[in-house]
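Contents: one structure, followed by commentary.
Not every chain of the complex is shown here; the ones you see sit where they belong.
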């Protein structure tokens, strides 16, 4: 049921602070507005489920989703949600396990009995994939860690570990790199203990039933972003992307399998 | 009229406090229940005085001064404050509309059928019980769940958050209103009901003169809670102070946090002022 | 009938400031709705109702498998313990702070106590949580402290206002018979405000059961963290079980409160 | 008018308040209930006022059996009964005028009632009722600024303003000096005289009971000891009723009608 679009409603999963998301999106939003001819309205939220609910009930047209969130959205829309593009980096994404700089831990196994911070429960890189890889290493988070906490966002995880509230944590490589680049004071107090193997992560997804013409315009606009163009370079820089590439739903089957084996998808 | 009567053996038995045993049992029971609770909650006050954590805490609190006065942030803060005030006010207005009829139904001191008891006692008791459970469901269901429900109707934005707030707060207000109305002197209302007056009239002439101040101050207090509770709003994209605070705390940004805390404190003082004013007006 | 009764006394003037206060309140409400441009009519459109209906249906049937029930029970226990202890600590300290805050020891202590109470409660539980975790580490005890600190501010204020609203005659009569402050309070005022205090305390406990939920991130686990987790993963069946467990706790406290209050209300009520 | 048969009432704490009481009062009768403290007078009046339901026994008030009525009719019936309570049940912060106007709540619509809180709907009516008790000048005062006797008179004024068909007065003049008490009873009696309104009062002041009431009912420990026209009540009976210490000699009854002369015969504003 396609409603005649008058506004392009966009949202993003809250894997970072909502103000940060809003800042990052601003130039991209203006660019998309020009490309589609529709006014763009961005609503930052702090709950993953709210984004998926929005997509599933046609209250959002375009959303920035994590891999795992996409899998959930796809399940909730019976395959109706379609990923259009992803960053080149998202095809080979990783997560970083961090510990305080003065920690004595050398491998993941040394973390048994520690307090551990994930990001949000439905984050791909902050919860699902690290959990999957931990289990493959023979560590069951609920059983082997003393306390499991959910910080809610990647940068918050760093703050948790830096302040000593948690003895170890995990976050996605992209945010970690950004924090290191920005010389974030919290990032200076922690070090990376381990890095996960690569997996597919974030993408831009459109809701089921969105006007195909708009979908096409959006896809083309993303793909047209060129690092050589200074205006585009700013947008890409904020998105922490070298460029956008097309993607498809089947790229995320692996994540669905991981989710099932970690018991997060029933 | 025999002053010596108090000392016959028969009355000396009547001098034993009939409640003593029950009070003792309750005390022992409470102590017995407290122990496992302390255990489950890992209650160890000694941890409060651990030198190391006091240092960490001190360092963190040191970050609270000076409050952040970054103009970008202050603009954000100003906008969030306005949004929060508007959402809290709108949410409370809706909650009030929801709570008042329900609390009137639930309040026992306004029940005509309890006099006697008279006709319609059982239906009335059933309606009261039903309304009471409804109030309980309204407030026991977490705000997030309501918010996610209303996102389906309103999409992302303040509407869903305001409604979620209104529903849960409606449940709380309704319960507390009825409890206040039951705990003031209910004889005047009862006398009016016995003289054939209606519920609302009995409320106005019998209960409100005694309860209005307390009702008002509780309502203002709830409004103040609504201001703080705007975290929920953030879930569904309505922003506000609560969300800003949440974020600053998670990032351990002391300066921002203390700026927001100052705003909270000012709002609480404002609420106190309004409460005082209302109580004066109602006196 | 004497002369002074013959004529109707002049009607006192209506209180203008009062009217202004009421008008201000109404204006604030109208302005809020206008500014947020809330349109509640969408709520009742057929599409919204159907969509919300589907959302609700997803919660049924709840997950009643033995292993999940066991986990829920564990969560209930922790939530119950954390909220009960937090509320108990807050009840005690709130009662102590309410006495100065109700102006019993002069205007200065009143202002001081009120400010302190305002400070305690203007910091949300979640923020206290962050601080207490730094102080005592991740774990339920941090949750207890966070709840206690905020709730003490809340109860202190509510208690103080109940005190100020109570009829003063019985306590005054005792003071005038030479009773010291504490006993006069215990015999003349406490029996009057006690049911109200108790109601507020129990009701705050109920709120803290819900709040202990939000405190999941300090490691105060319990039902709250479970609910957040399962809702995030769209595991509505499990979420439904957790919500049901919260209902049970809230209903238990609500029922206990109703029973206690019934025993305490006067016979004429 | 009032027909009570075999009333028995035991309070939840085991106090036996009424133990087989039957009473029949005709239209326009004026009856005084006397008896020692704790005899059950208040309880009896509350049952007659349909505010308490006996454990056993038949109740007929104003020709209807209240406990068989539907809620709506019971309300109408109650609006026709005016009760003066032993301690005036008036919230301290209410204004005198509202406290008096509250007498007609049973007949006013809800809106009228609520609007009258903000702006008195019938200040003149309330004033007239208060003036009959020498209290007209306190119309707009707050009830907590009245003396004990003044507050009690506000409670009487409420019932005068209510203009019911049956007045139940539970020690209506206990806080009043002899003259005011007499004046208040005169106002009550004037309300009833000639309009067929029935008056049942419990009284501790025997002189007043014998002066203003045609019929005297003596109660003791939840039972009726005697129920006689005032002329037949003897000193010995009263002695027996309050058994114990020798009683003060009682006043010879004064004819109530002759006492109703002069200004007290002023137009009865309230009667329907």
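In this document, chain identifiers A, B, C and D correspond to the written order of the chains, with residue numbering beginning at 1 in each.
Heads up, the rule we're going with is that a contact is a pair of C-beta atoms (placed from the backbone, for glycine too) under 8 Å apart; a residue touches a chain by one contact, two chains touch by 3 or more.
Since the model is a prediction, treat every value here as computed from it, not as a measurement.
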| item | value |
| --- | --- |
| Composition of the entire complex, counting every copy that the file contains | A x1, B x1, C x1, D x2 |
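Please note the rule applied: only the chains that are shown with their structure count from here on.
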| item | value |
| --- | --- |
| Chain pair whose interface holds the most contacting C-beta pairs | B-C |
| Farthest chain (mean CA position) relative to chain B | D |
| Rounded Å distance, chain A centre to chain C centre (Cα mean) | 37 |
| Whole-Å separation of chain centres (CA-atom averages), chain B against chain D | 43 |
| Numbers and ranges of chain A residues touching at least 2 other chains | 47, 49, 53, 57, 151-152, 163-164 |
| Chain B: positions in contact with at least two other chains | 56, 60, 144, 148, 152, 154, 185, 187, 190, 231, 246, 250, 252 |
| Every chain pair in contact, whichever chains are involved | A-B, A-C, B-C, B-D, C-D |
| Chain C contact footprint on chain A (complex, rising order) | 47-49, 52-53, 57, 72, 75-76, 115, 120-122, 147, 149-152, 163-166, 264-266 |
| Residues on chain D engaged by chain B in the complex (per definition of touch) | 49-53, 66-67, 69-71, 74-83, 85, 89-94, 98-99, 102-103, 105-108, 110, 113-114, 117, 162, 244 |
| Contacting residues of chain C [partner chain B, same complex] | 15, 17-18, 21-22, 28-29, 31-33, 35-36, 38-40, 42-43, 45, 48-49, 51-52, 54-56, 77-78, 80-82, 84-85, 114, 118-119, 121-124, 126-127, 130-131, 134-137, 139-141, 143-145, 154, 157-158, 161-162, 165, 167, 195-196, 199, 203, 206-207, 210, 213-214, 227-228, 231, 239, 243, 246-247, 250-251, 254, 261, 265-266, 268-269 |
